[in-house]
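A selection of the complex's chains, in situ.
Per-chain numbering from 1; labels A and B assigned in written order.
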Amino acid sequence: MKIGFIGLGHMGSAIAANLLAAGHELTVWNRSPGPAKKLAEKGAHIASNLEDTLQGDVLFSMLANDDAVRQVGLDGPLLSRARPGLVHVNLATISIDLADELSNAHGALALGYVAAPVFGRPDVAAAGNLTVVAAGSPVDIAFVKPLLEVIGGRVVVAGDRPKQANLFKLAGNFMLSAAIESMSEAFALVRKGGIDAHLFHDALSASLFACSVYQGYGDAIVNERFEPAGFPVRLGMKDVRLALEAARELYVPIPLAGLVHDHFVEASVAGFADKDWASLGSLLASKAGL
Amino acid sequence: MKIGFIGLGHMGSAIAANLLAAGHELTVWNRSPGPAKKLAEKGAHIASNLEDTLQGDVLFSMLANDDAVRQVGLDGPLLSRARPGLVHVNLATISIDLADELSNAHGALALGYVAAPVFGRPDVAAAGNLTVVAAGSPVDIAFVKPLLEVIGGRVVVAGDRPKQANLFKLAGNFMLSAAIESMSEAFALVRKGGIDAHLFHDALSASLFACSVYQGYGDAIVNERFEPAGFPVRLGMKDVRLALEAARELYVPIPLAGLVHDHFVEASVAGFADKDWASLGSLLASKAGL
């Protein structure tokens, strides 16, 4: 297929490379030129402007947040210059409100829109092994599913309204942050009681909690290894905030999310904004005087 | 070895059976006679009174809570009639304060004392696959370690003060309760957004959260299957309370534990006290009007 791709950060670049490797024709655009050049070496066309990326069958975008989506005009201005029938696959973790707005804006122009946020870090993306959560009209989903299967080892269809995929992703990220909070508190408690936190973490993450979230973030916390940030506090805080906003609109009390959010605020104030969100572990330890 | 065993609930019976099967000589006691008779069929002696259980090399006890430990007199009265040199292995999840008191009481009589709470449910106990967390003097630990290896697939030594094993266990149970809270909130959120909670749970527990805690409790929540209770709300509430009390004495803020505790209180008031602690999922759903 002819595919446009906007947003070539670590995640976007890895995903685009997999689409290229699967034989698709890509036209890529990025704010800074470096990542586009690297993909051009693998056969991608470099778009001369944003509009070029909307002339194929499908547009993928992977932008940092709501503001970035608006800045490139994907909430309207840019769309009006799209090839008729284009389907836009938005990989970013954005707000529920923007998801609704984008869905409407695309629909008004008879363009397809699929929300497809992903779980996984750049190395998982490079391995084509992301968990992709998609939502949109069944027709649009069916059209892009072969592409989603290229980038993800698992594709879950959350519903027929795009925002459902975004809610799914926000709820999942909330659960990640809750696991970090839980370990941060538990590790501070056992350490203050004279127990080696490594010992505690190793025992639990080898048995009841033998899964990547606990193993990976637990290791980061006990070793105080928060750089380079796989996912920084400021993005974790943003996602928990978006989960809280979604919860408010839906009238669902999620007090644990409020608690974690406040800790991200404290961590930011304390200078951890660009460190990995597992650095909550150090914040909680410092509260206990460790 | 000659072993006494007090407390033959589901967990105690399964553990005692494994000690028997490993060739040890057991003298067992239980408040109600049924479980002792079953073990007698497998070769155990039935103690004619509590004192009989303290005449061997080692005493195991597996009682429900602090009060039960005091009622049988293991905080002092009964100990004075023990065989000199006996080592007591206390498998129960008790308070840090009682752990210290018991340690002192045994020491004053020159008896050994090892705290050895376990992670795992009755079926795991029956399979001899518990995670045993032991703490006590190195000499006592070395003496009973072969027995602990009979009952557990993994033996972790938390420290040389018995209460450290209890703190370890309480911190672990707190993490379990936090995982339940996290899923309860996330599931309510996605459901209110029109997403099938099974779909959400299946995707996460097959990837980032592919471990028994999330798989097992998540299944219980999405299927609203809280009976028979593997671990009831009232015991979960007790353990989180003990974790909070330990945290207070150690000056460690663990706000997530406070939040979970209040939900256990609400769940108890709402009639869930004897249901599985995963029933927090239904409490949180009801708060959201589901």
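One rule holds in what follows: contacts are C-beta pairs under 8 Å (C-beta built on N, C-alpha and C of every residue); 3 or more make two chains touch, one makes a residue touch a chain.
Keep in mind the model is a prediction, meaning the values are calculated, not measured.
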{"item": "Homomeric complex, total chain copies (2 given)", "value": "4"}
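We adopt the following convention: only the chains that are shown with their structure count from here on.
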{"item": "Footprint of subunit A on subunit B - complex, ascending", "value": "96, 119, 131, 133, 154, 156, 158-159, 161, 163-164, 167-168, 171-172, 174-176, 178-179, 181-183, 185-186, 188-190, 192-195, 199-200, 203-204, 206-214, 243, 246-247, 250-257, 259, 284, 287-289"}
